[in-house]
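Everything on this sheet refers to the single structure shown next.
Missing here is one protein chain; the remaining ones are kept as they sit in the complex.
What follows is subunit A.
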Amino acid sequence: MSETDRISGKLRWSKLYTFSCLRPNVLETDGLHSLQGPGFSRVVYCNQPRVHRKKPLKYPSNYISTTKYNIITFLPKAIFEQFRRVANLYFLMAAILSLTPVAPFSAVSMIAPLAFVVGLSMAKEALEDWRRFMQDMKVNSRKVSIHKGDGTFGYKPWQKIRVGDVVKVEKDQFFPADLLLLSSSYDDGICYVETMNLDGETNLKVKRSLEVTLPLDGDVAFKDFTGKIRCEDPNPNLYTFVGNLEYDRQVYALDTNQILLRDSKLRNTAYVYGVVIFTGHDSKVMQNSTKSPSKRSTIERKMDYIIYFLFTLLVLISLISSIGFAVKTKFEMPEWWYLQPQNTTDLYDPTRPGLSGIFHLVTALILYGYLIPISLYVSIEVVKVLQATFINQDLHMYDEETGNPAQARTSNLNEELGQVDTILSDKTGTLTCNQMDFLKCSIAGVSYGVGSSEVEIAAKKQMAFDLSGHNSEIYSASMQNSRAQDSLENSGSDFGKSEIELETVITSKDEKYQKPMIKGFSFVDRRLMDGNWLKDPNVDAILLFFRILALCHTAIPEPNEETGSFNYEAESPDEGAFLVAAREFGFEFCGRTQTKVFIRERYPSSGHPVEREFKILSLLDFSSKRKRMSVIVQDEGGQILLLCKGADSIIFDRLSKNGRMHEESTSRHLNEYAEAGLRTLAFAYRKLEESEYSVWNSEFIKAKTTIGPDREAMLEHVSDMIEKDLILVGATAVEDKLQKGVPQCIDKLAQAGLKIWVLTGDKMETAINIGFSCSLLRQGMKQICITTVNTDLLAQDAKKAVKENVLMQLTNASQMINLEKDPHAAFALVIDGKTLSYALEEDMKHQFLSLAVNCASVICCRVSPKQKAMVTRLVKEGSGKTTLAIGDGANDVGMIQEADIGVGISGVEGMQAVMASDFSIAQFRFLERLLVVHGHWCYKRIAQMICYFFYKNIVFGLTLFYFEAYTGFSGQSVYDDWFMLLFNVILTSLPVISLGVFEQDVSSEVCLQFPALYQQGQRNMFFDWYRIFGWMANGLYSSLIIFFFNLNIFYDQAFRSEGQTADMAAVGATMFTCIIWAVNFQIAFTMSHFTWIQHLFVWGSICTWYIFLLLYGMSSPIISRNAFQILVEALAPAPIYWLVTLLVTIACNVPYLAYLSFQRSFNPMDHHIIQEIKYYKKDVEDQHMWKRECSKARQETKIGFTARVDAKIRQLRGKLQKKYPSLGVQNVIPPS
């Protein structure tokens, strides 16, 4: 930090912040807290970190860890996690029991798959935890300047910081821990803090140090600094702090004003010094962070029920088996001399059939374990990781600007993306960029600025397209009426033309917009630019307007070395946009001292700029209550002016009689701007006489120096006195730039049947503005605003009264909706945070929810992070639907964690939201592709995959059971151990994985063109119980066919012309061949999308089986036992072997094929039709039909452009009908 910077920073900043930063010069001794008792035990010795090295003052270090495991705990913890899954626990038991003689198989065939499955899952866990660890390390090793003793500072990583350390944080750095502010580069000890990461608020907050610590403003000052802080224990409350500082044998009270919280950022301040109070996990932000809950998708939860069902089935057939076994053993086995029943062990003891039965139960439970697919979890995990890779790799979701691809951070929610019902969205940073663009203005009743807002452009585009589409609909409906047809045809072609024109206009405009790349300024109008305003008849008003732009603010300029002009550090982005606009108009704000503002005015006539200085006499700053700000300036000529800007309603109330000249036209313009989704402010001024000012000023100073609760009221009163009799100059319209593609994305999502709620920390007006600009609100929508009225009653009564009031508003609104007759009426609910806190209470929340569900859009403003999470929970639990929360800041973390799916915007802000999220995308607009394409695909893939999995295991498991009935229920399986081992692991796993990874019912373009397809997921059409049980029934059928066909064909006769009869190995191998063929054919019928990979896996699996059988047969007979040379010698030369395979494969698949054909011909689903259209290339031949269907495939929405357009079309129809009454009523089709 250079010396000059320091001097310029040494501005008495408090001058500017007249209201909030005035410091009464009296020590508030009564503010001291008696810090005793539980909760207030923390003692911090400032600048004596040594004291904190040992107990009891040893506090946690600043090292943070968000990992689940460490090297030592990984193995036990991860194994524990794995075996919490019921199925895995079952397989573990089976593996342990397989070491005993009870087991029907060899031990290795039980342990190997389990080890593989568990090992793979654990490897995945380890990888994910490693990534978290690397993220932590990155944070832990950030550097900060720390006092090393003797007044020298040096850089150390964050993790080395200890409680009591003095740290120096520089501009735009994050605070490494919770600090007590001691001093800053400003000599009144204030600093600016951005708490974006904590609460999502973008405006800067002012913190100020205690006066007593102000002298500590240099490195050397800390040489001998000591102090003692007593304060509260670590807690998650961000907005309170209680503590005392003992310094110089005096005790001073500390409050939240002196506390700098970890993960907030130092802004506009060169540096600050602070003492570390809370480190690491003690810091407030870490205390706030909750462990991200592990989320499971709906499908996976449902899958558990299927597993329970199969477990029941398993236990049932095991019981049947063991009862059968006990009966056989008791009554028949004594006669089976060839088993030597008199010499048996407990396992087969005819004298104790009960005991043997119990042993056999264990055997049976292991034997039929194939009903529960051991590889299901691992296959699903593999599939999901691969699906996630595809999401990560999707170039359509890669943001060129920030360089961030989409990222699936947890892979276990992929399919949930296909079932989302409600989206809860943050506003700032998610829907908008939080960047303001000066777009239009109205000066002296004339509107300037021809550029249209993004909203307007997009709306026009959409309208142009839709008009043509809807028009053709009318056209086709009125075929019988030739006269009307002719005229409509004409109008149709007119529309067509106008569409083309509009499109070209828009595209050319788009190109034009590329040129002026001035951030914050998109104003286009030759009348004002390049000094042309001097020729305008209203030149005086325009000059005044520009001066207000340049003078009425609290920003400070920063020279930009690259461009030679200035950057502005403004309190709000609007102000920044005004200053940029003023600069572009030729009124460059170039400097500020404590009492003066310097403007460089450039007139094209004179050539070089004139620097003027204005004396700032007073500054009445902005507050949300006042909704205006004013400066009182004195120009070089001694003229005193009050310049005021504020909300139009406020300004219009304060105009003088002769200041209302342009009121009418200006307010008309303001309405236009607001409709275009712009933020508006009105500008006014007033000339003051010297004497008038000085009288007022003395009052003002008196009010400023008052101490006590009346100060605010007095100041307001004094300000009111001067801010009156204003003369209206004009108004501005600033665009809160929506992120790219947001309105379109919202429109598409709404068409896919998704509901969108906006939860924002912003003011209600801002929220409503944004609602308009992203078409969540529109003109003609009935807005239901629910707010609390301020009551001045006693606290307890007030609460009750307010609550009743809110309840009444809710009931009234519900009634209004119920009574509404017009099917096109749309309602919007706007509710603020304070009211929400009542509405979310237990007794009222269901009323609130039912009201909200009936509204087309819901906007909650001024909500706290916690309320966001509560609203999310309410929607999730109250409606039982899948919710998705999307946000970018730390204030969205709660909501992101609470929702079924959390999506983080990986933009420029901190990483908290992304770290807590399940998916991160760089732009809101990618949400459409994430849900409609990837969600849809993943849902179908996983659903089909799970169904198939159960099918194939039922086929296999039941054949084992049937065979038992023929072996006296002894627990012998007809298949070789190795066949069974390989069945799930190799022979059938790859095709099903390829189904889960590569299946596409329709291509991604079609998914986007037909949002209605998304509803297949919302309605869960592919994983409902009908479908699941259908697949199970199919499995049952196939198992019966496979088993009994084989049994009857290989009954007792010779199976070859050489006279040999089939032994168990031959029957088993043949039956297994049939299973492999049948299940692989089945999956081939299930797939609708074959790339070479699917072909390879499906047909490769069948080949693998033969290759395996061949190789297994060639191995030593000690390994292969009865399967020795079975294929070559016994099976392959026998025609019956091949004939059985063919017969059984076809017989197993005929019903499914018949079902499919039947469904396709009588009850085709949407994707079937679209597949057919694509197959016959009808979309190319008949583009008109294709386009019409695309537009009809939308959900009827009440929000978004489409709704706006629909409303327009209804109007248009009304007009048409009047024009051509012969068309009749029947032709007026409601738009869909």
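Keep this in mind: a contact is a pair of C-beta atoms (placed from the backbone, for glycine too) under 8 Å apart; a residue touches a chain by one contact, two chains touch by 3 or more; residues count from 1.
Just so it is clear, contacts and distances are computed from a predicted model.
Enquirer: Tell me the UniProt protein name of the chain this structure doesn't show, selecting from "Small ribosomal subunit protein uS5", "adenine phosphoribosyltransferase", "Calcineurin B homologous protein 1-like isoform X1" or "ALA-interacting subunit".
Expert: "ALA-interacting subunit"
Enquirer: Of the residues listed, A:982, A:1065 or A:1098, which one is in contact with the missing chain?
Expert: Considering the complete complex, A:1065 is the one touching the chain left out.
Enquirer: Looking beyond the chains shown, say which of A:398, A:598, A:1037 or A:1108 touches the absent one.
Expert: Hidden-chain contact among the options goes to A:398.
Enquirer: Of A:390, A:598 or A:1108, which residue touches the hidden chain?
Expert: Result: among the candidates, A:390 touches the missing chain.
Enquirer: In the full complex, which of A:1000, A:1039 or A:1082 touches the chain missing from this view?
Expert: A:1000
Enquirer: For the full complex, which residue in A:639, A:1122 or A:1183 touches the chain that was left out?
Expert: A:1122
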